[in-house]
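Only one protein chain is missing; all other protein chains are in place.
Chains here go by letter, A, B and C, matching the order in which they are written, and residues are numbered from 1 within each.
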Amino acid sequence: MGEKLIYMDHAATTYVKPQVVEAMLPFFTEKFGNASSIYTIGRESKKAIEESREKVSDAIGAQAREIFFTGSGTEADNWAIKGVAYANKSKGNHIITTNIEHHAVLHTCQYLENDGFEVTYLPVDENGLVTPQQVADAIKPNTILITIMFANNEIGTIQPIAEIGAIAKEKGIYFHTDAVQAIGNIAINVKDMNIDLMSMSAHKFYGPKGVGALYVRKGVKLVSFIHGGAQERGRRASTENIPAIVGFGKAIELATANLDEYNKKIMALRDRTIDEITKKIPFVKLNGHREKRLPGNVNLSFQFIEGESLLLMLDMKGIAASSGSACTSGSLDPSHVLLAIGLPHEIAHGSLRLTFGDENTDEDVNKLLEVLPVIVERLREMSPLYEN
Amino acid sequence: MGEKLIYMDHAATTYVKPQVVEAMLPFFTEKFGNASSIYTIGRESKKAIEESREKVSDAIGAQAREIFFTGSGTEADNWAIKGVAYANKSKGNHIITTNIEHHAVLHTCQYLENDGFEVTYLPVDENGLVTPQQVADAIKPNTILITIMFANNEIGTIQPIAEIGAIAKEKGIYFHTDAVQAIGNIAINVKDMNIDLMSMSAHKFYGPKGVGALYVRKGVKLVSFIHGGAQERGRRASTENIPAIVGFGKAIELATANLDEYNKKIMALRDRTIDEITKKIPFVKLNGHREKRLPGNVNLSFQFIEGESLLLMLDMKGIAASSGSACTSGSLDPSHVLLAIGLPHEIAHGSLRLTFGDENTDEDVNKLLEVLPVIVERLREMSPLYEN
Amino acid sequence: MYSEKVMDHFMNPRNVGEIENADGVGEVGNAKCGDIMKMYLKIENDIIVDAKFKTFGCGAAVATSSMSTELVVGKTVEEALKITNKAVAEALDGLPSAKMHCSNLAEEAIRAAIEDYKRKNGLLGECDCAAACGRRCDDVHHDHGYDEDDDE
Partner (left out) sequence: MYSEKVMDHFMNPRNVGEIENADGVGEVGNAKCGDIMKMYLKIENDIIVDAKFKTFGCGAAVATSSMSTELVVGKTVEEALKITNKAVAEALDGLPSAKMHCSNLAEEAIRAAIEDYKRKNGLLGECDCAAACGRRCDDVHHDHGYDEDDDE
């Protein structure tokens, strides 16, 4: 405490970049008009929203009219899945997903199961991958939706999205991907990848919290989720959150302009961290695919110790990270993702996720490599499981 | 144009007060931690949310644990109504509302009608009022929810909420009120008024857009609406929008601390405007109840002219206002509220809503009183309906 | 939203008013829908020599009325009948898509006024009456900005 904060939890959320805050600020004060109003400051708001929409569509190869702003990534997931399910239930009631989706997808699917839908949760391999073949094999005559995340938030594994998209397209089944962790971090083109719906959230790439977007390919049958006014062309009600939407646009513009350079930098931090920790510390295991992983993601399991304790001790050294331990997550079991890739409960409890970002440096990694072995050793010495 | 903006559309949205922006700003940059994280900046976020929650509960006489933050007032309405309906459908499927609710309530009710629920839309009198007796008479054995707005967004009429609450309580039926226009503008105590659920939105009282709240009395049976992570005690998923939540708290604190003085001021502007315009301009009618109305609301119909034209001309004079005309609202018919209080279509088209706020002055009203009669006269001379 | 030209024609509409003893008068629209346009034409030797209008409606309705009166003057009756709503909109540097139907109003008002002129002068063929405006509120899609193709 008192030391400079070393933030290594960018998958949880990021700070908002100064240029983004700057772009947002005028819309709180002088330019606060309601975008549905026809007077000058209302029209300015409308224009700002449409400019932002174009930045988003440009970034993913879509048309502006295919982008709908939401209040979060979670809302985008809920909308996409419930929206397709209820709009197409005359055609079928079967949904295909994986067992490592974010809760925003999993709990929505579970909700639909209670409402008469049938959901197949595809298992993943020890790296967290599903194969296109698994998806193809799971398709039934009543399948109406495939929803598979682009990249996993815990272990960083990137799925073969283009191949799955091709299968969905061939079979005429809608394909949604939760790209909340991917967008702004890896290049995505929704047309090339045959994606019909895609969820995004700004606070994962240096934009503000509380604003997401759903890409909906023109022609997709989708019922509304939030009913009310005629905003977002009548499809998503509520007074538009203009500062946040402007922030989304600015953040995605910055992220895509700079993607290669950014990735090279954080991949170097990632790879060095993985290599040195696995060399320095015994009884440690990398979770997730070694290559097909998000550029900034490191996920390691340390045997014999528990994640919350690890995080608290790192925090005391000024390092912010996260864990898949149940003790931190608010659920009975440790991370469903770590269990799904086959980790035993006791190992899953001892997992550490480090996700690098913009402001991380080699010195940050030095500091981590200095303190982590000591902390792990201390906790192991306190553990009744170690040397037993 | 070029002139100072005179903003008289506070019911559409307000600017964000400088103190509110100031309170929000640190949470975009230094204090950006995810509130679900256990490290220091995560815990600070959590703390900020809980402080905000207390400010909200203090303002309405609730307990902090009864307040849930949402992404908007619309989401709060959707959640309250769908949440109660689906959680209690084993008890009944009948909902009572009015025909002057905001679209966030009306369209949600219509959605539920398509899903097997039965909705009674109570008519209002020429002032926009429902009576407690009407509500009592509409109750049936299968009634599970009464949802009646606290104050109307167009005509400002305030409903007899406490009396309706008492009836709902006596009959053991849940009572929701959309208080988006009321909160921060008139005093509300949810316990005294027997309110079970209440929707709020910050951008109507100098807080940020894109954040709402739902008060849910402890014990109310409600299913979740946005599924995902365990935020908001497992009831409303998505990474918390901390800056916005902090802004909500600050804004409601400022609004309630200052309520009497604020109301006195804008009531004076309201009353003077109503008196002078109805005196100065012929063929004009006040919409909404003369006394039971929001302190800042003026709604007038000018015969023979159309609302959008009126707004454009006011905008050219630097005055921002709104109208119930279909030409501005994105629907076929003019405002359902104006039709519900019995206005013929052609009169409803010529309506003007002026809603006063914080920064309005007597000079603003002077300017309005100077330009409005000229504009009305010009449009009337252009109108084929005038003198016909 | 509106082009500068629209705003100019809205704020300073040309040819507002009535023509006494007009040769053709056409009224289209419906107060219920929020739009009525009344067009007065003075026609000499088959040429429109003067045009005036009164309009109850939005900014686009007023601006297209104004522009229409400018466009028809000097034209023959047959030329005037060829003025489309698109041409009026283009002359105004475009209209928001939600407001294109307001320019229909102008096209219809011209037709209705010429119809009236023809009727008064016995120039109508048998079945031309149907060309007069039978527009009802429901014909107009007043749902500004929606996409009907892909919305549920």
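Methods note: contacts are C-beta pairs under 8 Å (C-beta built on N, C-alpha and C of every residue); 3 or more make two chains touch, one makes a residue touch a chain.
This structure is a prediction, so every number in the text was calculated from the model and none was measured.
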Out of all the chains shown, which come into contact with the hidden one?
A, B
Among the options A:40, A:99 or A:383, the absent chain makes contact with A:383
I'm checking contacts with the chain that's been left out. Which of B:116, B:141, B:172 or B:219 qualifies?
B:219
Contact with the hidden chain (one of A:64, A:187 or A:312):
A:312
In the full complex, which of A:118, A:276 or A:346 touches the chain missing from this view?
A:346
Contact set of chain A toward the excluded chain (per top definition)
304-309, 312-313, 316, 325-328, 330-334, 345-346, 349, 381-385
Touching the hidden chain in the full complex, which residues of chain B are there? Just list them.
38, 43, 46, 65, 87, 218-224, 230, 233-235
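Keep this in mind: only the chains that are shown with their structure count from here on.
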Of all the chains, which has the CA centre nearest the overall CA centre?
B
Taking the mean of the C-alpha atoms as each chain's centre, how many Å separate chain A from chain C?
53
Distance between chain A and chain B based on Cα centroids, please, to the nearest Å.
33
Quick one: report the Å distance separating chain B from chain C, using the average Cα coordinate of each chain.
39
Got the chain A residues that touch at least 2 other chains?
38, 230, 234
Going through chain C residue by residue, note those that touch at least 2 other chains and give them in order.
143, 145-146
